[in-house]
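Here the complex is missing one protein chain, while the rest keep their positions.
Presenting subunit A:
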Amino acid sequence: MEELDVEAVVTEIPAVSTGKHMGFAWGPGDILVYETLYKAKGASSSGSSLIHEVRKDEDIYSPILRKLFNESHHIFVGLQTVGEDVPSKNKKPQFVSISKNYRSVIRACMEELQQLAVLTKDAEAATRLGNQVSILLAIELIWNLCEVLFIDAAPAGSLLLHLLDWVRLHKADVDEKTREVLQSESPAEHHNYWDVVVSYVLQGRVEEARQMLVKQANLHPAARGMFKLMDKLLSKMPFYNPRSTQTLTEFDVIWRHWHEEVDRCLQDNSFSSNQHLEFICKILLGDEDSLLECKDLLGTWYHFLVTRLLFCHPTVKPTDLHYYAQSCMTMFLDSRSVSEPLDSILLASFEFDIHQVIKDCSIVLNNWWFVAHLTDLLDHCKLLQSHNLHFGSNLREFLLLEYASGLFTHHSLWQLAVDYFDHCPEFGRVYLELQIERVPLETERKALKVLRVCEERQMSEQVRSICKIMATRALRNNRLGSALSWSIRAKDAAFATLISERFLQDYSTRGTFSDLDLIDNLGPSMLLSNRLTFLGKYREFHRLYGQKHFSKAAKLLLSLMTAKIAPQSFWMTLLTDALPLLEQKEVIFSVDQTYELMFCLEELTFSQVAAAASEKKPRQVSWS
């Protein structure tokens, strides 16, 4: 047996009494559990009559997260048709923008959840919402990093700039602190002032750092020279500009010059009289110990990583990232702190191990949404091709199928799942065929929508089966018109015959037709089944008779028998109908027609005699 990746999670079923054996059955997205008669030890006894549903994924029932599913579905469908006419090298900006779309949807959901968490009074709900928010935060963090490293695939130089953006986006508390400081009476004397300045420097936001330092400089005119020097160093800090003509090597040279200059200032003890400025100087040099002193301000090891790269290796190459990542993580997280799943996922990203990222995310998250969409996007960027998988089928398709199957269990979101199945070329259709038949059909409108899905994909068997269900239901409720309209849709001749039989039975018992509005207006659908045609024509005969067009009626009646449209069982009725026509004062049937009538009667008699002979029942046939 294969090793498990993680320990299995145990879920308590509180309503089941202890010691009892439980029985279970798998559902598409959940498990049904019930109490059996048996106990682990002791005599068996009757159990409760409850069935419990154990659900893994609660998220699809959250109203706010539903928006995530719907909006991302829209983006997904758009992605599948993106730039089919555009050569692949020009597609990258489109993929990046789609990735940003996904992320903005995640952020919007996060904000809404956050607002709701603040407003809600129920403590348990607030915790749950808070958890959802932090999960979404983590998801967005990972997605953003994947976008930077895999989709945008920035080369050395730009890579650091993107990583800086990434870190800045996810460390919002700096701005909050700044606001607090600036709103106080004397910002430069606020207890958080130097924290703010250092945070700015750590994030490479030198302009803002300089502006803050001006305030401090104004307070200490005596030390103006020192502040001016720091300002100069900060303003000269080189940042790589990908749009300029400067090459990476040239940038590297300039950066080293600047780095040496900062080092000289430190060695000269230019900042020795102000410990804060000296500390900042050390940070600018990328001194590890100083950086580690800022653990609280950095907050996370990946911030530490980016900062360290900023001040030590701004021209870092993507392939070298993982060395630094590993060492930074080790340095930052001392042996006491527990490494979280998020950390290993981010580390795997820095190692460009896409599969590990996807695998870890699949394990940690209880919903396939994230991995399915991310993998799909990466697959479109052609980043998953070169990897071999043990289980044969495409990773992207596997995840999409899992996600969509989960959606299908939802009473409403099944419509989204259809589009996902459509874009799984190998197994999507089969999954859809199996799932679509299980959608409950309470109203005709829903049945019509399901039917439309099936018809558009030429799933004729499912069309027939759904129409049959609806037609049977209609028939049971005596809605013959509805039943007929469903059989016409499915082109189900057998059912149409059944319905016609019902009509004819009604007529035989009651002597009149019901639902004349239907039979009178059958139109071309009459041709669907022989019995139906007969019904329509027979009704027409009655109409003609009622309008006193006797010769037309007679001709029609005869043709019904001679053309064998009428079932033999009905011939007696038809012949009986011919009687009043024969008894009319004027001659209606011509000689030939009369002979034909007699022939029909003979045929009927013979078949009846033959049937009687085989049953040994004597029958009398009399002419009236």
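Here, a contact is a pair of C-beta atoms (placed from the backbone, for glycine too) under 8 Å apart; a residue touches a chain by one contact, two chains touch by 3 or more; residues count from 1.
Definition applied: contacts and distances are computed from a predicted model.
The listed choices are "serine C-palmitoyltransferase", "Nucleoporin 43", "Pantothenate kinase 4 (inactive)" or "Mediator of RNA polymerase II transcription subunit 8"; the UniProt protein name belonging to the chain that is not shown reads "Nucleoporin 43". Touch with the chain omitted from the figure is made, among A:R452, A:H549 or A:K564, by A:R452. Shown as candidates are A:H191, A:H411 or A:K585; the residue that touches the absent chain is A:H411. Note on the undisplayed chain: of the listed residues A:Q115, A:N366, A:N477 or A:Q505, the one touching it is A:N477.
Here one chain is not drawn; of A:I98, A:C424 or A:L518, the residue touching it is A:L518.
Only one residue in the set A:K39, A:H52 or A:R66 touches the chain that does not appear here, and it is A:R66. For subunit A, the list of residues touching the undisplayed chain reads 63-64, 66-67, 70-71, 73-74, 77-78, 411-412, 415-416, 442-446, 448-449, 452, 456, 477-482, 484-485, 488, 514-515, 517-518, 521-525.
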